[in-house]
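Written out below as structure tokens is the structure these notes cover.
All protein chains but one are shown in place.
Which chain is which? They are A, B and C, in the order written, and residues in each are numbered from 1.
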Amino acid sequence: MIVYMKRGATEEQIKAVLRRIEEYGNSYNIDKEGEHVLIGIRGDTRAVSEGVFEQLPGVARVIRVSPTWKEVSREFKPKDTSVDIGNGVKIGGGHFAVIAGPCAVESYEQLIKTAEVVKAAGGHALRGGAFKPRTSPYAFQGLGEEGLKYLKMAKESTGLPIVTEIIAINDIELFLKYDVDVFQVGARNCQNYALLKELAKTGKPILLKRGMATTIEEYLNAAEYLLSHGNSNVILCERGIRTFETASRNTTDVNAIPIIKQLSHLPIIGDPSHSTGKRNLVASIAYALAGAGCDGLIIEAHYNPLLAKTDADQQVDGEELKRIIKKSIAIRDIVEEDVSKLYNGGTK
Amino acid sequence: MIVYMKRGATEEQIKAVLRRIEEYGNSYNIDKEGEHVLIGIRGDTRAVSEGVFEQLPGVARVIRVSPTWKEVSREFKPKDTSVDIGNGVKIGGGHFAVIAGPCAVESYEQLIKTAEVVKAAGGHALRGGAFKPRTSPYAFQGLGEEGLKYLKMAKESTGLPIVTEIIAINDIELFLKYDVDVFQVGARNCQNYALLKELAKTGKPILLKRGMATTIEEYLNAAEYLLSHGNSNVILCERGIRTFETASRNTTDVNAIPIIKQLSHLPIIGDPSHSTGKRNLVASIAYALAGAGCDGLIIEAHYNPLLAKTDADQQVDGEELKRIIKKSIAIRDIVEEDVSKLYNGGTK
Amino acid sequence: MIVYMKRGATEEQIKAVLRRIEEYGNSYNIDKEGEHVLIGIRGDTRAVSEGVFEQLPGVARVIRVSPTWKEVSREFKPKDTSVDIGNGVKIGGGHFAVIAGPCAVESYEQLIKTAEVVKAAGGHALRGGAFKPRTSPYAFQGLGEEGLKYLKMAKESTGLPIVTEIIAINDIELFLKYDVDVFQVGARNCQNYALLKELAKTGKPILLKRGMATTIEEYLNAAEYLLSHGNSNVILCERGIRTFETASRNTTDVNAIPIIKQLSHLPIIGDPSHSTGKRNLVASIAYALAGAGCDGLIIEAHYNPLLAKTDADQQVDGEELKRIIKKSIAIRDIVEEDVSKLYNGGTK
Partner (left out) sequence: MIVYMKRGATEEQIKAVLRRIEEYGNSYNIDKEGEHVLIGIRGDTRAVSEGVFEQLPGVARVIRVSPTWKEVSREFKPKDTSVDIGNGVKIGGGHFAVIAGPCAVESYEQLIKTAEVVKAAGGHALRGGAFKPRTSPYAFQGLGEEGLKYLKMAKESTGLPIVTEIIAINDIELFLKYDVDVFQVGARNCQNYALLKELAKTGKPILLKRGMATTIEEYLNAAEYLLSHGNSNVILCERGIRTFETASRNTTDVNAIPIIKQLSHLPIIGDPSHSTGKRNLVASIAYALAGAGCDGLIIEAHYNPLLAKTDADQQVDGEELKRIIKKSIAIRDIVEEDVSKLYNGGTK
């Protein structure tokens, strides 16, 4: 961390900065740029707050050069992490997996028919929401426990591991009871640290979606909550960010894929259904995400999308899912060399 | 809600749309614009999903014209709501209140000294975080229950109602035990609907902060979760949104103040500390928020900001707080006529 | 266009709306949604201003349902446009082309060496800036006319058509004198309508880059300036938008590729160099853009990037360029079927 003093900062002001550095137990180096004094803070600065220095008299700016996360980083663990989500399915470290299924579990019939479609299309796991966080309190909030029951039945029938969203600490026991394979944390709860800390304790694979306005730095810090509390079975997921553009529901931040792969060993998948919000964009964006080097996809699918009750416009049918999976894998194969080259120091 | 068909949509496609409308129990009107057919959905459309129609063949676009919220709206309740937060302090409906205090409760000494400074400066309530949601898991997470204890003691000593952030459903009982007057929901939990539903049951005043990327529409829907579950003691708070500009921590969305006042009867306060992130911007932005017509302010203050452990750079001292309170009230008085005029239909 | 009246709007207020519609020469239809009156404006509404109606007493909202552009649209011309940029190179309509070269023309040696590298790598055209719009007035502003001369020489030597940015109307003659094949309009001038009108008169191929905060709707309107003034040799280019994320220079809006392909017949290429700003992200994002279905790429390349004076960090070398071109074409081939299917009404 670098503390950049204002032009004309007094000796006394500089000393006050040095005192706070010493209180943190760090050492320092003093340098000059033009008429400005720069104070470099040495040692571990993860617990050091920029604000503590920014507010001291005579300070112009404070610049953090080392990240605040640790265990999620490539520096901590250079090799790719591969997360085992059950029934032989792995994500990351060379394993590309597609999770698919309906936005919401609506009935056993809808779920099992869709699960069979997913399996036939080559999908590796089944998704489906039982507890739905909806913008409006008057919208369908999900089947709750009943939905979990159907998911368990669908897994028993198809062998597909199940992935479903958890929105409250109180539901953890229920999720364990129904043998949920992957606990999904949705975009709105990406920085719900109380939930993350409790989920870490379960040791279960966590699919942590990026928040709509979460920077990559904040996102990796959120993942660090899971790892630093003992759970490294974490799958990241780019699901679109919020920007000024309203032509699609969100903006797919495809840059985030290679950036996160460089910074972190965790697997990252893409969610073209939410990052576009339109069924007729899902295939193109699935291919874009695969081209960017992601480790898998999560796609909303429905045995008959025209009948869906939620997010109806972004669910694809079985035929399209099959084509998307096949082509995404073909594209991911083409880029494999670049991905490992780029992330392992082959190119600057 | 209006369903806008593509040019050349077939009779069959139009009929499929009409069937879904009927399944929702709504009626419709058919019109043409140029070569396009427009189908207006009549009746209550709050539970109707745009996506269900957007995905039907032949549909070009679906436009929602009525909002999905209800009880928060001026149409539902034209008169301003005033929320009583205890010890005679009210916010909204003509009552302008300033909540101030440290970012985090750090010690009893720090809290009580700051509480006295707040009282002397003319503040109406005391804020202070006991449970802190921090970006990094390695940063100070708050004193927890001990912090609540100190807050209760500070209230007993100064008479100031206390406002503190709740981050987990499991903490509700603790908050009730220590007589917290206002349960603050932070920006990161603005759309944590599971938490909102439980908080609604307490009936306590809720200070619901806007999320960093929450649209005004989503924000009012989040508040609707509280009202529709039985709690109308809701105070809204503009605390800055996330934009491309990085010169300040957030961008104060000052437009949101008059927009929300037009749409909703709920009181809305401003948070210039978080919406700027810089102590030397707090006063100017407090005045800006008052000029825009807000019903109060929440300001981070510290008896000696140079000693603060969190958000050190955005806490003001007692002298500055006093000046801010005095001038904000003077400005709010100047604009009072415009505020009531504008929101009560005087000017279009 | 739909004019949505407030609840309780008077007969007189409704009549005032109808009068303005008649003044525009349009007809209307009146309907009700709940307690609100909806007035649909029929006929061509491209010249009708929403604001004229929004300000009338009793009006709640005005919704535009038909776009304001015309000649750029798929409805106007369903078949893909292919732009011939000279020497047998075409972009769009099944032709995938890669334009590459240095950020700025720095010397004849640098340009010709890079041009040879581009040609050997399989590139189709040569780019290079002679007039550089730089954020700081103290940064290198380009070689000007000398740069154009070198570009012409490089074309004569390699046969590659040349693409270079024009920043002022006054330079058009100079560009014509040096036989520039494609006049590039940079992101900062995307909505410089005075420049666009003049460029339309030249009839030359125009590479119109999307502005950093230009919506797709505004972008297509900017292109409409060119077409409506007589020049349909227009190539669009997604070069990244500005968002809250600062981990990369811009955010590649990969969704824009299929969205624009659906709305418009114009070719659209991707610019992974500017949309990332980092050399080690260029390949991954080139593949992402190809996966999304773009018609070509524009990539900053340098025979030795370590020596570049501008945008040094985003220029790739010849070896990497070759790999990027080869793999991008392979990916684009994989997705061809989806692209034509999706944009020609095969799905939804």
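One rule holds for everything that comes next: contacts are C-beta pairs under 8 Å (C-beta built on N, C-alpha and C of every residue); 3 or more make two chains touch, one makes a residue touch a chain.
Please read these numbers as outputs of a predicted model, since none were measured by experiment.
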Handout entry: Contacting the left-out chain in the complete assembly, out of C:Arg7, C:Lys32, C:Arg46 or C:Lys177
Key = C:Arg46
Fill in the blank from the handout: In the whole complex, of B:Asn189, B:Thr276 or B:Gln314, the residue touching the missing chain would be B:Thr276
Practice task
Would you mind spotting which of C:His229, C:Arg323 or C:Lys341 touches the chain that isn't drawn?
Solution key: C:His229
Completion exercise
Residues of chain B touching the missing chain are 213, 215-217, 241, 243-248, 251-259, 262, 275-276, 279-281, 283-285, 287-293, 320, 323, 327, 330-331, 334-335, 338-339, 342, 347-348
Handout entry: For chain A, the residues touching the chain missing from this view
Key = 1-2, 4, 7, 29, 31-34, 36, 38, 40-45, 55-58, 61, 63, 65-66, 75, 213, 242-244, 246, 348
Fill in the blank from the handout: Had the left-out chain been drawn, it would touch chain C at residues 46-47, 49-56, 68-70, 131, 133-140, 167-170, 188-189, 191-195, 211-213, 218, 221, 224-225, 228-229, 242, 278-279, 305-306, 308-315
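Keep this in mind: only the chains that are shown with their structure count from here on.
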Exercise for the section: Report the most central chain, judged by the distance from each chain's C-alpha mean to the global C-alpha mean. Expected result: A
Problem - Inter-chain centre distance, chain B versus chain C - centres from mean C-alpha coordinates, in Å - result: 38
Exercise for the section: Mind checking the centre-to-centre distance between chain A and chain B? Centres are C-alpha means, answer in whole Å. Expected result: 26
Fill in the blank from the handout: Touching at least 2 other chains, the residues of chain A are 213, 279
